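Dumping the structure here so I can ask a few things about it.
The full complex has more chains than appear here; those shown keep their coordinates.
First chain written, first letter: the chains are A and B, and each begins at residue 1.
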Amino acid sequence: MIIVLKQGATSEQVRHIEARIREWGLTPHVSQGTERIVIGVIGDEDLIRSRSLDMLPGVESVKSILKPYRLANAATKPTRTVLTIPPVRPGCTPVEIGGDRVVMIAGPCSVESREQLFEVAQCVKEYGGAVLRAGAFKPRTSPYSFQGLGHAGLDLLAEAREKFELPILTEVMDTRDVERVAQVVDIIQIGARNMQNFNLLKMAGGCGRPVLLKRGLSATIEELLMSAEYVLSAGNPMVLLCERGIRTFEPMTRNTLDLSAVPVLRRETHLPVAVDPSHGTGHWDLVAPMALAAVAAGADALTVEIHPRPEDALSDGSQALLPESFAGLMLRLADVARAVGRTMGTVA
Amino acid sequence: MIIVLKQGATSEQVRHIEARIREWGLTPHVSQGTERIVIGVIGDEDLIRSRSLDMLPGVESVKSILKPYRLANAATKPTRTVLTIPPVRPGCTPVEIGGDRVVMIAGPCSVESREQLFEVAQCVKEYGGAVLRAGAFKPRTSPYSFQGLGHAGLDLLAEAREKFELPILTEVMDTRDVERVAQVVDIIQIGARNMQNFNLLKMAGGCGRPVLLKRGLSATIEELLMSAEYVLSAGNPMVLLCERGIRTFEPMTRNTLDLSAVPVLRRETHLPVAVDPSHGTGHWDLVAPMALAAVAAGADALTVEIHPRPEDALSDGSQALLPESFAGLMLRLADVARAVGRTMGTVA
């Protein structure tokens, strides 16, 4: 940490600051520039961060030197993390996320019925999706909106898993549900609205399943990494980060999909990175171009929503692809993946 | 809901849309403008909202007519809601929030020790604060930061309540803690990061205590009201909304305190409105001017953080007022409150 003193800071102030720093078990290092005195603070980083150095008399500003994420930091782990989802049953292929193959995670926004889920799961399977996703517990802005089928939805997902031999992913919103959901699904999702639900993150850190962690609507990339750090430091190394759009002033899209987060995350962390162009845009006709762009930018996985009759969907119909559009998208994605030196789809 | 058709929408499309609307048990009402066909959709609002009307063929856009919040809507309840916090013990005065008197809710960011809490509580009591606030469960960006004293902190708060005869407020972050916290405190707080933790909101709706609900960092005012709607519709009419700063591009303040939310909320809802200038600005020297401004803008309550030695604080030291600054602020607030026809402080 570096402390910049105000112009005209007195030597008494400097001595006071040095004394406080030593009192905390840290070492001060005073430098005199042309216009300012600067004090480096050397010692245990957590200890340094825990103090409000800017409250010391004569201080103008405080500059942080080290990045606050450690386990997630690319500098601490030389190889990229590849998550392995074990085969649904013996004989099935495991799914790897973070390798050369770009992974498609697809399904309906919500589980609405066995018929709807299976129709979509069939489509995911057929066109090369690797993981089936669907919501059983739905975070909805309005208490009057469909809240998901809950545990009944989870049971249907488990059925679909067996029938279509696809690993499944669903969101968990409540610390009380983590254990049970983790017994059923292959990947648990922490949604954007819960990215800083720290108790949920701690639970996810002990659940034994890979965690897809979505970036919050107004979360910085650093905050996303700090939330990953909660999961990692609780003992779970299997985190898949997901850019899903941030909130900006632009009203023509539901969110602003920040694709530059993909290369930034690939530089900052060893964890794999997914992109959700469905929530990221909120409109079905923007999903395909942004999915293609995400792969071109280096995403390791995509999550895309599909519905056979979008206008009847109980949630987020506007952003759902029709099964036939999904099929077409998979073909185009394979071309772009190849152009950037990767592959796409579960079929070689 | 009003559906605007694309230029050149065909009469077949119009018939199809009318048919689907009728199929859903709703009534279409087609109007021909100079340049566009517009279809009004009449019927149960929840039903209308549940459909993705923009996915119908030939639709350009869909305009909502009614506000989605009902119980929170000023139009549905002619009188303003006044929350009454019962006296801490017989003989003490109850605290009313939403009346003529502007209420000061103050205390340290976190409970750190009995000594620290009591020193601040004494100051709150002495200078006219009406409610003591302090965090026992702390939402921290980093897993390596102080996470609060938890239930031990809650016990200290309960002690302070008795000793200083001040009602107490603390944040609850986990559905598993709501019941126990509600037994101890007078007001529970749902923090900004949990504004859309819908299960927590539902629990708060059944906890029997007033709920201070903070606006999320990137939540619109409408979303804040929808989160209040979760609490209200679960049977708890006692909600205090709190503006605490939104996230913008400006780096000189921790957040951008959106004081215009105060008059907007006073127009849109009957619920009382608080302002948190401590989190809203993140810097102690901005707290006083923004607290004064909040009262001038019409706030019903303020929440302010105090620490006897801010540079040693275990959380948010930079935004803490010293006890003597708090004392001075209370005097100035009383003057501004009077200037806008209200009073401030617990002493008449």
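We take it that a residue touches a chain if its C-beta (ideal position, glycine included) is under 8 Å from a C-beta of that chain, and two chains touch if they have at least 3 such contacts.
All values reported here derive from a predicted model rather than from experimental measurement.
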{"item": "Full count of same-sequence chains in the assembly - 2 placed in this view", "value": "4"}
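The criterion applied here is as follows: only the chains that are shown with their structure count from here on.
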{"item": "Residue numbers on subunit B that touch subunit A, as the complex places them", "value": "20, 46, 49-56, 68, 139-147, 173-176, 193-194, 196-199, 202, 216-218, 223, 226, 229-230, 233-234, 247, 284, 310-314, 316-318"}
